[in-house]
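Written out below as structure tokens is the structure these notes cover.
As you look at this complex, bear in mind that one protein chain is not there, while each of the others sits in place.
For reference, chains read A, B and C in written order, and residue numbers begin at 1 within each chain.
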Amino acid sequence: MSGVDLTVKIGRLTLKNPVLVSSGTFGYGREFADFFDINRLGGIITKAITPQPRPGNPPPRTVETPAGLLNAIGLENCGLEAFVREKMPYLKTLDTAVIVNVAGASEQDYVDVVRRLAEEDGVDGFEINISCPNVKEGGIEFGTRPEPAAALVGKLRRETDKTLIVKLSPNVTDPCEIAEAAEGAGADAFSLVNTFRGMAINQETGRPVLGNRIGGLSGPAIKPLALYQVYRLSLKSTKSIIGMGGIFNTADAMEFIYAGADAISVGTANLVRPTASLEIVEGLEAYCAARGVGRIGDCVGRAHE
Amino acid sequence: MSGVDLTVKIGRLTLKNPVLVSSGTFGYGREFADFFDINRLGGIITKAITPQPRPGNPPPRTVETPAGLLNAIGLENCGLEAFVREKMPYLKTLDTAVIVNVAGASEQDYVDVVRRLAEEDGVDGFEINISCPNVKEGGIEFGTRPEPAAALVGKLRRETDKTLIVKLSPNVTDPCEIAEAAEGAGADAFSLVNTFRGMAINQETGRPVLGNRIGGLSGPAIKPLALYQVYRLSLKSTKSIIGMGGIFNTADAMEFIYAGADAISVGTANLVRPTASLEIVEGLEAYCAARGVGRIGDCVGRAHE
Amino acid sequence: MKYFLKAKVRENTVLSEGWHALRIECPEIAASASPGQFVQLRAWEGASPLLARPIGVAGVPAAGEILLWVQRVGDGTRLITGLKAGDAISVTGPLGRGFTMPAAGETVYFAAGCVGAAPLRFVAERQQAGVKSIFFYGAGTQCDTVAPLADPVISGMEVVVTTDDGTCGEKGFVTDALRSALKNKKPDRILACGPMGMLRAVAALAAEAGVKCEVSMESHMGCGLGACNGCVVSVKDGTGKKYAHVCTDGPVFDSDYIDWEAF
Partner (left out) sequence: MKYFLKAKVRENTVLSEGWHALRIECPEIAASASPGQFVQLRAWEGASPLLARPIGVAGVPAAGEILLWVQRVGDGTRLITGLKAGDAISVTGPLGRGFTMPAAGETVYFAAGCVGAAPLRFVAERQQAGVKSIFFYGAGTQCDTVAPLADPVISGMEVVVTTDDGTCGEKGFVTDALRSALKNKKPDRILACGPMGMLRAVAALAAEAGVKCEVSMESHMGCGLGACNGCVVSVKDGTGKKYAHVCTDGPVFDSDYIDWEAF
């Protein structure tokens, strides 16, 4: 191999490389197994899990916008028990970090999921989704003010020694305030950004296109906005950061790493090219090798210099 | 003509049609006079004026992102006196609404500009820019919390009977809170959105591309986000709304009108096609005529139904 | 097994205004695709359009290649129909659940609207001897009937054509023709693909006649892989399930599983 050290630490976890795949865009991993060996990834982040199954929002659930994708899936998922029964057996066979994205309508919902999975072998960490813009019960009230965020994270911290990643919303004046509160309550790491609230209107009928009216914007359109949020948080927080938002290729990934992300996560790009994340794993290695970078970690935060 | 009534009211002003051009993208009007008769527009909004001249930020000041433009101009302008001396004479010859965008580092700065221009014949209204993301002194502290916004607007209200439009920042948890405060203090109308804070990083050097490091994103990329902000404000506020953000053609303009904008403003599109705004004036008329809409005002807010 | 391939266009023929037949070289997909399945196509760089476009497989005209019928409606299909022989195209597939293949001795009615003929053509191509079938085909006007009527597979069958304006075949909807036929003889199954309004009408006819019916549904597709939950349609079943994924549960569904009132 090239001899480049791609390993990174995210909270209590060491990833073999900094490339993750984002919640809601990679299913439970198996959906992509035909296309490449997903053990090549640094890790995978599952679709959000809630205690009970959720049917999700009425269609249409997605609409394309310039260089972006609006979605209002509404946290459709099979629920905690079905997840353990149907998805965990496969996840346990993986030789890559498995991070479960957790969502809920109440503190208790989050606690239920984390408690149940805390002792599961195949789960390496949790991404606490307090930033879903698409459902009233999507935890967004925990994501917009510091106090509820801290209270929630504190409760979850008591449930598990596994890595707790708090996923931040960009739809607030200052995500760093939420991060600071969560850090104080025991968060190990942060991931950002979740989608930006947006909408599209049918120009003939004048009505919202999405069944849910409002959705969250992802994809290349939001990359500059996401980069700024990562840059800003990394100025203030010493915790690990997983950067995401519009990462489609190696150059995009490096932008986030330079902005201060310890790891990056590929979302919408998985829908466009199923092998996008693997291409970035290989691309980062080639990027470092070509420039004599021995450790990808040395690039983190260079934009701050 | 087609018999479509395109007039709209914005605060105390009646515009001949709902198409404005956005601050910072249309200079002081004259720059576009070679291309079309700018009196065809509903109005023009000038580049930000500050009491003293400002040189602006170091270059590079712009960089393209997917379907977007990041800028960090830094409120470069010739200052209040030069504006009155050099720009007002031309603006006075216009037969369309002239709205002056006002920025500053302190309440006094805003007061100075509004007071000086309050009695000027050629000025029909003010757009109070409390949302420039690109300079520390860009008024953003007035745009992120309700109290300073209300205090500032209150002071300005005492200076003028002309229409006071408050330009809102989308970089906050809830622009409606700021709007509510400003409304209470006497604002006649709101315009939104200003740009979204963002950045780009050079993938070779790892350094920010913009001279100012951070900039504001405009263009088609932000259209879904801007639409949502307009939709949300129009649910809560009874004041006139000028919608903007990524409007490039008639269909985009109609989306904002359906979302709840009484008028719309064309920004980045002016840089791409100097005649974009005129095309939209003509396009709105044709849109209404083709669908038997007698008054464009009847379309406002249809997305809420 | 699903594949994500950089494939090559072998041939792109205009069958009628805006209706193209593309033959694409992708041996793995050609070898495993079954009628009713689809592929996701992307033939451009950059971010617009962002997502790949779903297109049904219309046949396997020669070893190693698939046939697609693509109608130009927006940017994605404009770029796809603009390809030339030799151009590269990414193809993900085969995806989804296809039609139940008619068994020997069965009678099947195909109900196709416009380019919805594509996946049904593939059923016909694979159809074994001893199946009796009628191909009901509806379009707006004559020019949209050129492609299917000139096709060797379709024209080898009994075909009933309707057009909205009467410029080809009977004037009326494909469901009018189907309704008359159902009065004469009930098939073992109706297989339908076309615009939503037509599918709903076909489903209603089938229910009325008590004939099994399968419909190929469309929706805004994200991943095409069952990973993003973006592509749902409303369904009704005993278990209270509300939505099904077009990309993996479908695109072909039993017509009585679809909640037609939700559309």
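In this section, contacts are C-beta pairs under 8 Å (C-beta built on N, C-alpha and C of every residue); 3 or more make two chains touch, one makes a residue touch a chain.
Bear in mind the structure is a predicted one, so any value in this text is a computation, not a measurement.
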item: For the chain not depicted, the shown chains it touches; value: A, B, C
item: Per the touch definition above, residue among B:Pro60, B:Gly79 or B:Pro148 touching the missing chain; value: B:Pro60
item: Residue touching the undisplayed chain, where the options are B:Val4, B:Val19, B:Leu69 or B:Val153; value: B:Leu69
item: Interface residues of subunit A (partner: the chain not displayed); value: 66-67
item: Interface residues of subunit B (partner: the chain not displayed); value: 24-27, 31-32, 34-35, 47, 55-56, 58-64, 66-69, 71, 73, 76, 219-221, 248, 268, 270-275
item: Residues from subunit C at the interface with the omitted partner, ascending; value: 46-48, 75
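One rule holds in what follows: only the chains that are shown with their structure count from here on.
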item: Chain whose averaged C-alpha position falls nearest the assembly-wide average; value: A
item: Label of the chain whose CA centroid is most distant from the centroid of subunit B; value: C
item: Between subunit C and subunit A, distance of the C-alpha-averaged centres to the nearest whole Å; value: 36
item: Subunit A residues counted as touching two or more neighbouring chains; value: 66-68, 219-221
item: Subunit C: positions in contact with at least two other chains; value: 47-48
